[in-house]
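This is the structure, below, for whatever I ask next.
For this view, one protein chain was removed and the others were kept in their places.
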Amino acid sequence: MKYTCKRILQLIPILFAITFLSFAMMRLAGSDVIEQKMQNTGQVVSEAQLNAAREELGLDKPMITQYFVWLKNLLHGDMGVSYVSGKNVFDTFIEKLPATILLTVSSILLTIVISIPLGIISAVYQNKIIDYIIRLLSFIGNSMPNFFVALVLMYFLGIQLKLFPIISRGISIESLAMPTLTLAIAMSAKYMRQIRATILDELDKDYIIGAKARGVRFSVTLFMSVLRACLVTIITLLALSIGSLLGGTAIIESIFMWDGVGKMAVDAINMRDYPIIQAYVMWMAIIYVMVNLITDLSYRLLDPRIRLGDKSL
Amino acid sequence: MKKFIAMMLAAVLTASVFVGCGSTKEESDSADNGKKTLVFGDTTFNAENEEGNVNPHEAYCGWATIRYGIGETLFKFDDNMELTPWLAESYENVDDLTWKIKLKDNIVFSNNKVCDANAVKDCLEDLIAVHERAAGDLAIDSITADGLELTIKTTEPKPTLINYLCDPYGCIVDVAAGVNDGMVVGTGPFVATELVTDDHLNLVKNENYWNGDVKLDEITVLTISDGDTLAMALQSGDIDAAYGMAYASYPLFENDDYTFTSTATSRAFFLQMNYNSPIISDAAVREAIAMGINKEGFVNTLLNGYGYVGEGAFPDTFSFGGQKVQAKSYDPEKAKQILEDAGWVDSDGDGIREKDGKKLSINWISYPSRQELPLLAESAQASLKELGIDVQLNITADHGTIVAEKDGWDVYASAFVTCGIGDPMYFFNTHALESSVKNRGGYYNADLEELAKEMNSTCDADERSDIAIKMQQEIVDDDAFIFCSFLKMSMISKSNVTGLKACPCDYYEFTADLDIN
Partner (left out) sequence: MMKNKKGIKLRLILFGLLALGMIIVAIFADKFCPFDPLQQDLNSAYLAPDGVHIMGTDAYGRDMFSRIIMGARISIISTLSLVAIISIVGTIIGLVCGYFGGKIDMLVMRISDMFLAFPGLVFAIAIAAIMGGGVANAVVALALISWPKYARIARSQTLAVKNSTYVTAAVVIGDSHIRIMKNHILPNIWGPILVTAVLDIGTMLMELAGLSFLGLGAQPPVAEWGSMMSTGRSMLQTCPWVVLSPGLAIFISVIIFNLFGDSIRDAFDPKLNN
C-alpha cells in the first residue's frame, strides 16, 4: 500500500515533465501559432491584428506563464483546435482513441495466444526439431520491420486470398484482423523467446526437480508453477513493449487506414497540424506512464519475491 | 492465490482464443436489404486540397459538392466544354453589365423546398459575401429575383459571367437550411447524411430529385489518401470505383473485370518560376530548365501514357490549345550550350555549374497529394542534373506556406485546372497577371497585361481564341511557366458499375444514372 502511494506520488513530477515537454515542443516547432493558424485558414491579416491575437492568447507573456495557462486549459479538456479541421483537438483525440485501444488490446491478446503455446512447446521440446523451427520463426519475426510485414500480409491475405478487407471501414472484426496480425507477429516473436527462456529457467529449479523426484505428476507441476512464471514474464514484456507498440500503431494504422490516433498523428504530421501532434504525443506518454504503473503494481501482486525485497526501490 | 492466477490465465486464454476464432468466421455485416449501395474511393477529397467538406461556399469544397451529386450549377459544360442549361433554362446578355437568367420551373432542393430565383439570389449573395475568389470572379453588383427570373448586374463587363457560374462554387444550395457539419442542402441526385473530414462521406438518394429517378440508394465516399491502398481496395472489392488511382497500378485493371472511363482534362502539371530569386531571374537558367525536362518520357513512362504532353496552358481539346503554342522542346545539348554562354560553368568539377562563385542550385517546391508531382520532380531532378543544375526537392503538404514567401523557393510545380470554366482568361487572371492572386513568382510582362486588357473587351469567340494563343506564347517564351503535361483523368470501376463517366472539366461524377448491378 505504502509502495502504491509512493509510486503514484512519483507520477506527479513525471506528468509535469511530459506536459511541459509537449508544450515546449510546440514552441520549438519554430512557427508562430497565430501566424500558422491564419495561414491555415487562408486569412490575410495585418501585423496589428496578429499582435492583438497574440495578446489575447497570452503569447506576449513569458513562456513559463504561458505554460501554466496552457496547463489550466488542458485540465478543462481544452487543447485548442486543429489547424486543419478547426475541430476541438481533445474531442478529436477522444473520438479516435477507442479504435487504437482496441487494436492494441487485440494485438496483445493475439500475441499471448500465439506466444504462450509456442513458447511452452519450444521449451518442452528443447533442442528438438520443433524447437528449432519455432526459434527460427521467432528470429525471422524479430527481424522484419512491421511495415514490411504489413505489405506482405496485404498482398497475400488481402489481394491473393481475399480473406480480409484491405482498408478498414469502421470498426469491425474483419478489418481488425490484418493490422492486429501485423502487430502481433513482431511481438509474438519476442515473447516466444522470453517465455521459452523463462520456462527453461523454471524447469531447472530445485523445486521442480524435487517434485519430479517425489512423483508429483509432471503436468500438474508444469501447469501451476510454470504458467505463473509465464504470466510474470508476459507482464514484464508488456510493460517493455507497450512503448514500441504505441509507436508501431502509427505506421500500421496509416497503412491499413485504421481510423485511430496513430493515423491521425501521421496525417497531422503531413499537414503540420501541430495541436494534433502535441495532443497525440502528450496523451500517448500519459497512457504509457499509466500502463507502466499498472503493470508495475500488478507485477508485485503476482510475484511475492519482489514485494518483500522492495527496500531498494 | 495460485488457483486464482491459474483461473485468470485460463480466462484470458479462452477469451483470446474466442477473439482469434471470431475473426475467421465472422460473417459479412454489410447485410444488403435490397438496397443498391456503391462505395467510391477518392484520393483527393481531403482537407489538404482545401476540400474538407461539401459546402461550396468554402475554399474548394464545391468540387466535392458537384462531383458527388449533392449540388448543381445553373449551367454546365458538355463534353466539348460548351455551356448547356442545367438548373437554368436560358440566359440573355441584356447589356454589358446586365444578365437575365431564366430558371427551370420544376427544380426543388432535396428538402422539397422550391428552388426559385429568390433561393438562387440568397445563395449567390451568400457566396460572394464569404468566398473571396468567387466575389472577384463574378464581380456582382446586385441581384434581383422575380419568380423564376434572375437579373444579375455586374460592376464591370464580364463576358464570361455564365462560365464562372459553372465553377463548382456556383452550386446552388438552400442557404436557409444552413450548413450542418459542413453539409448543405442542394438540388442534386444525392443528399449528404454524414461527413467525417478526411475519412468518409455518406450519401443517400434524393427522393425529391427534379431530374428523373435516382438509381442508387446509397453511396459512401471514402477518402483514401494513399494511391496504393486505393488500388488494393478496388482489387479486393472493398470499393466499387476509384478516382485518383496510381499510374503504376493501372495495368492491374486493364482487363474485363474493370471499366475505365477516361477523358482529357485541362488539369495542367506545370512549373511556376520565382522571379524574386536571383538564379531564376536569369533568363538562361529558365530556358535551360524548359529545355531540360523530358516531357515525353514523363508522360509515356512515368504516367504509363495516361496523359498529354503540354505545350501551352491548354490541351488540344480547346480551339486555343495544344500545338497552337510552340514551347521549347527537350534538348539537353542546347540547354547546356545556353548555360555555358550565359557564364554558368562547372569550374570545380563537381558536376554542378557555378557563376560568380554561386552554385546553380534550385529549390523545387511541390506537394505529394497529386501523385504526378513527385514523379515529375524526381525525373526533372535527374534530367536537370545532366545539365549541371542541382535540384533540391521539397515535396510537402506544407507547400502553401513556403511559396507564400518571396524567397526560399525557385520553382513551384503544381497542378491546376487551367480552363475549368471553358474560358482561357481564367488561368491568366489567376496566375500570370500582375494582380493575380497566384502569381507567386512576381512575374510581370507588359505585353501580356496589354493583351489581357484587349481580351477583357473582346466578346467574339474566335478573336478571344486568337488572343489566348498569343498570351500563352508570351508566357512560354518568357519561360515564366513551363507546362509539362495534362491529366488524362480516369476513373476505374468494377465492370458492374454503370453510368460513371469522366468529363473534360472533371466536375461531374455522380449522376442519377449511376448504377451498380
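Before moving on, here are some points about what is shown:
The chains carry the letters A and B, assigned in the order they are written, with residues numbered from 1 in each.
The rule is short, and it goes like this: contacts are C-beta pairs under 8 Å (C-beta built on N, C-alpha and C of every residue); 3 or more make two chains touch, one makes a residue touch a chain.
Just so it is clear, the model here is predicted, and its values are computed rather than measured.
Only one of the listed residues, B:Val108, B:Val179, B:Val196 or B:Leu252, touches the absent chain: B:Leu252. Within the complete assembly, A:Asn142 is the residue of A:Asn142, A:Ser172, A:Thr236 or A:Ser298 that touches the hidden chain.
Residue A:Ala250 is the one among A:Ala99, A:Leu181, A:Val232 or A:Ala250 that touches the chain missing from this view. Panel shows chain B; residues 226-228, 231, 235, 246, 248-249, 251-252, 294, 297-298, 300-302, 374-375, 378-379, 381-383, 385, 393, 395 of it touch the chain omitted from the view. Annotation for chain A: contacts to the undisplayed chain at residues 13-14, 17-18, 21, 25, 28-30, 139-140, 142-148, 151-152, 154-155, 159, 242-244, 246-248, 250-251, 254, 265-266, 269-270, 272, 277, 280-281, 284-285, 288-289.
Going forward, only the chains that are shown with their structure count from here on.
Between the Cα centres of chain A and chain B there is a gap of 39 Å. Residues 39, 42, 84-85, 106, 109-110, 112-113, 116, 154, 158-159, 162, 165-167, 169, 172-174, 176-177, 180, 223-224, 227-228, 230-231, 254-257, 259, 267, 270-272, 302 of chain A are the ones touching chain B in the complex. On the side of chain B, the complex with chain A involves touching residues 2, 5-6, 9, 12-13, 15-17, 19-20, 22-23, 26, 28-29, 39, 47-48, 50, 52, 59, 197-200, 220, 222, 224-226, 229, 232-233, 235-239, 368, 397-398, 400-401, 404.
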